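First the structure, in the form of structure tokens, and then the observations on it.
The complex is shown incomplete by one protein chain, all other protein chains being positioned as in the whole.
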Amino acid sequence: MDNYVIEMLHITKEFAGFKANDDITLQLKKGEIHALLGENGAGKSTLMSVLFGLYQAEKGKILKNGEEVTINNPNDANRLGIGMVHQHFKLVEIFTVLENIILGVEPNAMGVLQKKDARKKVIELSKQYGLQVDPDAIIENISVGMQQRVEILKMLYRNNEILIFDEPTAVLTPQEIDELIEIMRGFAKEGKSILFITHKLNEIMSVADRCTVLRKGKYMGTVEIKDTTKEELSRMMVGRDVSFKVQKDEPNIGEVLLSVKNITMPSKINKKNAVKDVSFDVKAGEIVCLAGIEGNGQSEVISAITGLERVKEGTVTLAGKDITKLNIREKTKTGLSHIPEDRHKHGLVLDYSLEENMVLQRYWQPRFQHNGFIKKKEMRDYTEGLIKQYDIRSGHGPTSSARGMSGGNQQKAIIARELDKEHELLIAVQPTRGLDVGAIEFIHKQLVATRDAGKGVLLMSFELDEVMNISDRILVMYEGEIVGELNPKDTTVQELGLYMSGAKRSRKEKGHAK
Amino acid sequence: MDVIIYLIQNMLPVAIPLLLVALGGMFSERSGIVNIALEGIMLFGAFFGCLSVYFMKGLTIDPQLILLIGMVVAAVAGILYSMLLSFAAVNMKADQTISGTALNMFIPAVTLLFCKMKFNSDGITNSTKFYIQKVPVLSDIPVLGPLFFQKTYITVYIGILFLLLAIFVFYKTKFGLRLRACGEHPQAADSVGINVYRMRHSGVAISGFLGGIGGFFYSVGVMDANVNGHTGVAGFGFLALAVMIFGQWKPVQIFFAALFFAFLRTLAYSVALIPFLNSLNIDQTYYKMLPYVATMLVLIFTSRKSRAPKAEGIPYDKSKR
Amino acid sequence: AKKQTFDIALITDKGNIDDKSFNQGAWEGLDKFATDNNITHKYFKPEEANDAGYLAAIDQAVAAGAKVIVTPGFLFEVPVYQAQTKYPNVNFILLDGAPHTADYGTFKTEANVASVMYAEEQSGYLAGYAAVKDGYTKLGFMGGMAVPAVQAYGYGFLQGAEAAAAELGLADGSIAVTYHYTGDFAETDTNKASAKTMYQEGTEVIFACGGSVGKSVMAAATESSAKVIGVDVDQRYDSDTVITSAMKGLGSSVITVLESIYKNKSWETYSGKTTVFNAANNGVGLPTSVIGDANANAFDRFKSFDKTAYDTVYASLVSNAVAPIRTITIADATGVATAEELMTGLNLVKVAVQTR
Partner (left out) sequence: MQNNKNSSKLKMQASRIMKSKGMGSFTATLLAILLGLLFGFIVMLIASPANSFNGFLTMLTGGFGRLGDVFYFATPILMTGLSVGFAFKMGLFNIGASGQYTFGMFFALYVGMMWKLPTGIHWIACILAGMIGGMLWGFIPGLLKATMNVNEVITSIMFNYIGMYLVDMFVTNNASMYVPNLTRTGYLPTTAQLPSLGVPNSNVNVSVILAIVIAIILYIVLNKTTFGYELKATGFNKHASKYAGMNDTRNTILTMIIAGGLAGLGGAFAILAPTGITGSSMTYEPINVIAANGFNGIAVALLGSSNPVGIIFSALFVSHIQRGGTQVSSFFGYKPEIIDVVIAVIIYFSAFAMIMSSAVGRLLKKRSRKEAVKELEQTLSSEDDSLKEKTEV
């Protein structure tokens, strides 16, 4: 008999008749790091939400140290020592770090807040675990990595012994990931038990003791990490072999398509410039990647090119045409396609149907409108074509509401829309964020195919693997400048990391670089 | 000097209803519920407050006590009426603007209907006098005495008391912290075991409490304890919304915003007292428009960085992440 | 229950029957008469406040069985002109107006219409006279809008003040009057604020001459410990601040005409013409008795002015020895007179007018 702190036995959780968790069993040993793996929508977050008391399972039971417990809300979970870092942070942006940590378990006298002791405890905890934070900083002013520390401190403040991390690394830079993994190891050593959700098999291989795999809401099994491989895990998860290495030939490089010259962009957070005098080119038939740790100006460069922000200084030329001051529509017409960073904010009108979203960039073209009237039939036919071609899955085909689609399929829809419209240059910003390996594989293939069709691709990504695998050329940004131009074939992840952290730079000269 | 004292004496009874109602709106909106129904809640409170004053007219009790009783009635009425909003918005996940608008439409019609049936009138007329010519002792303090303790209403002091209380509850208590969390990020509040629904009900109930009292205080301090279905509360509920936004959803700033608006409004009707303005001979209409124009100008300059509670207006659904 | 019918109907203008003005006065008379004589009666509110709306309300009233319809106010002049031929068997009592076409081309009062007017200038004269005689020297006038009735009250008020000042032998300009039209007939906080400002300037008594505006003025007077003169009906019961009221016999005139129909069979006395109710036929005046107390002194809120003094001045109006001016020439199209126009038009010397 193993010594399990938590056992979730035969859990079934339904949403409107759909089984998100179907007879799932998960057993967590004391002091272990237990990974939970599965495609998008496999039911990982749901299972954790059941454990944390956000949802109640229809069937199954939960045991703590062998005794059955009921968890009806986060308070129950908290009482049992269960804490969770959510996939999307649950922090109140305008509150201070301290206020966020104590929220829900506020020390008080007759309802009046007593922050003094809490502050002391938080400072102690952050020292003890090396989670450096300023208790009085406002959440919206601190970095994502810092916010995650706050989430972790929230659990520690509540003396939680069982820690759930739902995709904690998706939003972190490589350095931050390393730090987090160290912290998790530390927790495990102390006897805390950790449930760790991630789509990145490397992380599982490096930190987890065991791994439970889900597929489409079903339990696929639990394996010891030391006895398994990445390939085996992904086969368990997807049901087929997945190739991690993107198949691509030598690039067939052509004319300069995009030319960015001496771009300077203001920062939204402070008075400094987020982008300082940056210049680079993207040529036809190549994938150029803007790499760097989040917050080093990459997003602002993209915004300058796409027109989401006004350019402060410098010029952007596309296919020989100065597009710096053009509005977004004109840029689109000049041949720009853009897979935006935030698919819910920019990429889709969630309340529109799929078909209405598919013409978002081209409803004004003669093909889809006549004298200002939308050609509904053309729109429908066009969407049906794309659904087939890109394997976009949704409930009601073209008429499904975009809101009801899964993240992966929403992303596919955006990619279909942006790739199918006539364009010279594709800008893809974090196109695979939060997606499972299957979806990632698909998207990578599409990017390479676009390149091979003679278009230029400008990719922005924080995923080092993706950067190394996909790109033909890497531009590393650090503090608003391009500090290195690398060829992925001649470099290593470690070297890339050095550039990203500013420890190394090879491109100091301003102006144009070849 | 006399003019200044006069302006301040007359500004306060106007500022207090605005202040209270805007504070109410703040509690509601910071909990996540857009409260466009303030106008209706005010009238509802004013209606029941005045009605209770009407029924107490024969009694030989101190008018200030009658006022306090009327205030309690108005507060209870306001809470009850606001529950119609929170029921719709929280339990039924209804659109908050629509429900609020319905509540604004409902009460003037009910006031008219009731008063016509009962009094053959458009409203309730009271003759109880709540005005305080002089507060004993305090009114003799130089400067401050005439400013704050002569020719005034007890509503002014109660209003200030509620302001202090609101600041305390809002910033210093567990309840305030939780309430503000619900208006910003209800999912976060939920995930730490806070009952978002209950907090939102409470926020709206507080807006009902303050809104009802504010409505009654409007009647007392501005309308001589009368209430009328046609003129209602003269758009003060909507103005309070503007004051709330102008005050950036923060109590102290709301206080100053209310004073600002009330001052301009008082000024607009006191032009004759101010020789300089009087000599300009400007059409009175411009003065009447002044508070509205000024409020708008202020909003134009503050709106760029204006930041409404992030989750306001969005029904919270536990089952959605 | 089938549809109910009502014999006597009142059509309100845009206000309600508690407007402290035409609607209320007329309704109180109508209601008293009908209740006393057990006649079914009801008031009707038009769906919109314009000629067509008023006519439609008359249609409704007739459909509901009305035999006599009271229409309070000059706004009914055109609608009644239409209705008098449309419903020849219905009797109309039109207060403060005479039927005419929309273009004022034809004035015609049919045999089924009694047109009733009031000498407001006489009533205002009495009020102004009494106030100055009582020792007030700083007066105010707050009219609703510059309509003929309100203007007449105001002009009468000024002339009465002038006459009293002359009798008292006061110096020229020793009586100060602030003269103001509020622009509406409603109880609003803004009207209250305006009145308060007037009191703050030192005004001792304001003649509140605009329906519900009076409520606002009384509120201001309470807070300022000052006085009010009421209008149209005796308003002493509304506030202690009301020293007297410039009345016109709205209710009593309605009762008089209704009696001519239902009791005296003397409808011809009033039908087909315009009857002016004035001092001579006891149609205007200040209150001389207190309701519910036969022994009470209706002049008790004056310092010195009393019934005797009142009777004297009233007699001078009855005998036409004094005839206050009702209209003056005003340049401004809004009907709002300037101080000079008032001073010269009304021959004021002792009274100094300041307009607002």
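Per-chain residue numbering starts at 1, and chain names A, B and C are given in the order in which the chains are listed.
The criterion applied here is as follows: a contact is a pair of C-beta atoms (placed from the backbone, for glycine too) under 8 Å apart; a residue touches a chain by one contact, two chains touch by 3 or more.
Quick caveat, the model's predicted, so the values are computed rather than measured.
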Contact set of the excluded chain (shown chains only): A, B, C
Which of C:36, C:103 or C:293 contacts the chain that the document leaves out: C:103
Per the touch definition above, residue among A:340, A:398, A:431 or A:497 touching the missing chain: A:340
Option touching the unshown chain, where B:92, B:141, B:165 or B:280 are the choices: B:92
Residues from chain A at the interface with the omitted partner, ascending: 14, 16-17, 306, 308, 327-332, 338, 340, 344-352, 356, 360-361, 363-364, 369, 372-374, 376, 399, 401, 403-404
Where the unshown chain meets chain C, residue by residue: 1-4, 14, 42, 44-45, 47, 49-52, 55-56, 59-61, 63-64, 74-75, 78-79, 82, 101-103, 105, 145-148, 183-186, 333-336
Touching residues on chain B - with respect to the absent chain: 36, 84, 88, 92-95, 97-99, 101-103, 105-106, 108-110, 112-113, 116-117, 229, 235, 238-239, 241-242, 245, 283, 285, 288-289, 292-293, 295-296, 299-300, 303-304, 306, 313-314, 317, 319
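We adopt the following convention: only the chains that are shown with their structure count from here on.
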Geometric centre: closest chain by C-alpha means: B
Centroid comparison with chain B (C-alpha atoms), farthest chain: A
For chain A paired with chain B, centre-to-centre distance based on mean C-alpha positions, whole Å: 46
Distance from chain C to chain B - Cα centre to Cα centre, in angstrom: 37
Residues of chain A whose C-beta touches two or more other chains: none
Sites on chain B at which at least two other chains make contact: none
Chain B to chain C touching residues, read off their complex: 6, 10, 14, 116, 119-123, 125, 127, 129, 131, 133, 151, 222-224, 226, 228, 230-231, 234, 265-266, 269-273, 288
Touching residues (chain side chain B, partner chain A) in the complex: 172-175, 177-178, 180-181, 184-185, 187-194, 307, 310, 318-319, 321
Footprint of chain B on chain A - complex, ascending: 15, 45, 49, 52, 54-55, 73-75, 78, 84, 86, 88-95, 99-100, 103-106, 108, 111-113, 154
